[in-house]
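Presented below is the structure to which this report refers.
Removed from the display is one protein chain of the complex; every other protein chain stays in position.
Chains: A and B, in written order; residue numbering restarts at 1 for each.
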Amino acid sequence: MLFKTLFAGHERGGLIVMLAIVLMLLWVSIGNLAVPASSSWHVSTYTVTILGKFLTYALLAVSIDLIWGYAGILSLGHGAFFALGGYAMGMYLMREIGDRGQYGNPNLPDFMVFLNWHELPWYWYGFDHFWFAALMVLLVPGILAGLFGWLAFRSKVSGVYFAIITQALTYALMLAFFRNEMGFGGNNGLTDFKDILGFSITENSTRVGLFVASGIALILGYFIAQAIVRSRFGRVLVAIRDAEPRTRACGYPVAQYKLVVFVISAMLAAVAGALYVPQVGIINPGEFSPLSSIEAVAWVATGGRGSLFGPIIGAFAVNYSKTQLTTLAPDLWPFVLGGLFILVTVFLPKGLISLLGRRKKPVEESETMVINKAIKQETSVAADRKTEVL
Amino acid sequence: MLSVPNESEIIGDRVATLAPGQPDVTHGTILYLEDVTLSFDGFKALNKLNLTLDDGELRCIIGPNGAGKSTMMDVITGRRKPDSGQVFFGQNIDLLKHQEHEIARGMVGRKFQRPTVFEALTVAENIELTLLGPRAPWAVLKARSTAAERDRIDEVLTTIGLIQLRHQPAGILSHGQKQWLEIGMLLAQNPRILLVDEPVAGMTGEEVARTAELLVSLAGERTVVVVEHDMAFVRKIARTVTVLHQGSVLAEGSLSSVQSNPKVIEVYLGETPCSH
Partner (left out) sequence: MTNHTRNHPQSSAAPIGLKRFRRWIAPILTLCLLLGATLPISVAQADPASPSLAAGSPTVSAIASDDAMTRSQAIKALILQPPAGAADVLHALDRGMLYVTAKPVARLGIADAAGKISAIDSDEILGNTSDAQWQPVSINNVIRIQLRPRLDLMALASPDVSKRRDAAQDLFSARLTPDYIHEIKALEPKIKDADVQANLRKLVAGFELNDADPKVRLAAIADVADALDPEIRAKLANLASNDNDPAVKAAAAKTLDAINTRVAGWQFLQNLVFGLSLGSVLLLAAIGLAITFGVMGVINMAHGEMMMIGAYTTWLLQQLMPNHLTAALFLAIPSAFLAAGIIGMAIERGLIRFLYGRPLETLLATFGLSLMLQQAARIIFTPLNRAVALPDFMSNSWVVNPVFAITYNRLYILIFSLTVFFGLLLLLKRSTFGLRIRAVAQNRAMARACGVRSNWIDALTFGLGSGIAGIAGVALAQITNVGPNLGQSYIVDSFMVVVLGGVGNLWGTLVAGMGIGVLNKFLEPYSGAVLAKVVVLVLVILVIQKRPRGLFPQKGRAAEE
């Protein structure tokens, strides 16, 4: 009954959230571009950027929920796919700078000139084309997730073991990206972007464009995830989540299912990362830190996993609080985040949205009880049971 | 010999999706276990076990704890490979050469002691997931439920008596209902042999009676093997009883002949009664 309620509530809740996002997109775009700055209805570019960032976070949260909430796969390294998508986009943006960098070298990004490199590494080839970068945004994290997932799921690594090795994965990537020799800007990462697709990245209109693109990506991502979980494939995922050995015994190749949904989820996270980078203007190895990944898990847990709109609410709520708090009392943020984990896991395991679904539960329960009773009466062949021992 | 109903009578598209290879039951035997031995760390859980099942029979297997009942089912379902011995499905299919999930599809279905149903899914969805059909992710992603599938689900649900609860999540079912649902999930896979492990443990009286009815009705069309401690239940359904002890068959026959067998009494009571 709980699941049913949530699921029924989902669609409604999900549609309401989608509607809210569409309204926000309209309001913010018009408020920023069409309303004069003097008006109190004007939306500042700062707000546009912050909300755009939240939208990409929400997409990351949806991607995590798709695997955690539905297939029971907890990844503590999803930030890695987000960051890889971000790096792929960042590489394109670096190539867009051309000869406008500090060193004015038309062939090499600034940091390579600084490191005395003379040639562009082979893995940077092609990133001067947007279509190529966009393809890589999907392919690189997708292939990594595929390889990693194949290794892990094939040998039935699941639950906390999987959580820990994904954390190790993102940790290892962070260490690797910190190295200058990797050719991704080391510690400083990629920054000082100028243009995206020929539009200046600092222009208001570009910012609003990126913001709207993030909103659309989130809506698309939500509906893709929704389509997956509502298909028979999604029901198999839920079956795997609740009783993996049973699902395997039914003949489902569990590892393949997990792999498919893990790769899809990694790609969604990567798209979120790719949209995040041009809006914040920088990507550095810090995005790979295990803490970033686990923060994203906190959004999902807070909003409510196992519903696709809960994580969106969670991402907005937690990040809004974080923005507010880090300006007021930055020292307190780790306490709030840590406390949130504890409170949610102990008292609200289904997240904020379980507060919404609660009222309906008892009604349906009693309905089923009535049906149950009816069946029992119909089939009662009351035969007293005497236990007999041989 | 019982006649095996034509597969297409059960469900329209089943023939096309049957597991490869049909068992050869010309001698009326659906399962042969020959000299099967399996040991854990020196302890012989199965010791040269020989067992044959006739096609379509209802067989009860009893035996004290540690007699090897669960291990025997593990071997038949491919969960464990024996150290030595042979396991044949019909006369032609060597079960030792098949994977667990291959055996589960169309050959041997096993109901575990503790019911495991997918609690978050509805009763009908539970059956739907176990229907024979494509299992690969891509095919499943595209799959839309067909009229034939819906009919088959209804048929199974009617057999197990849960048709009215079809849209309820399985999590709300009572213990007995979950057991039936699980039997239904096995039926949906159309196994020739149904292994049922302690089906009535923890059931109420009326549930026991319904379970007995259900199992008896399933035999004939399939071979049903019931492992049970509850002798009242065994008496209700049993035709042939096999007693396992220390990994091999101690006695086999009708319930009354087995019950009067001195070796069986000794094993159960720990001494030889003077009267025999």
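One rule holds in what follows: a residue touches a chain if its C-beta (ideal position, glycine included) is under 8 Å from a C-beta of that chain, and two chains touch if they have at least 3 such contacts.
Predicted model only: the values in this text are computed from it and were never measured.
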*asked:* With the missing chain put back, one of A:74, A:108, A:250 or A:356 would touch it. Which one?
replied: A:74
*May I ask which residue of A:20, A:134, A:164 or A:219 touches the chain that does not appear here?*
A:164
*Identify the residues of chain A touching the omitted chain, counting contacts across the whole complex.*
74, 148, 151-152, 154-157, 159-161, 163-165, 167-169, 171-172, 175-176, 178-179, 290, 294, 297-298, 301, 331, 334-335, 337-342, 344-346, 349
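One rule holds for everything that comes next: only the chains that are shown with their structure count from here on.
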*Distance from the mean Cα position of chain B to that of chain A, given in whole angstrom*: 44
*Spell out the residues on chain B that touch chain A in their complex, using ranges where they run on.*
100-102, 104-105, 110, 116-122, 125, 128-130, 135-138, 140-141, 143, 145, 161, 164-165, 168-169, 171-172, 174, 185, 189, 204-206, 208-210, 213, 230-232, 235, 259, 268
*Given the complex with chain B, which residues does chain A contribute to the contact?*
1-4, 228, 231-233, 235-236, 238-239, 241-243, 245-253, 256-257, 260, 365, 368, 371-372, 374-376, 379-390
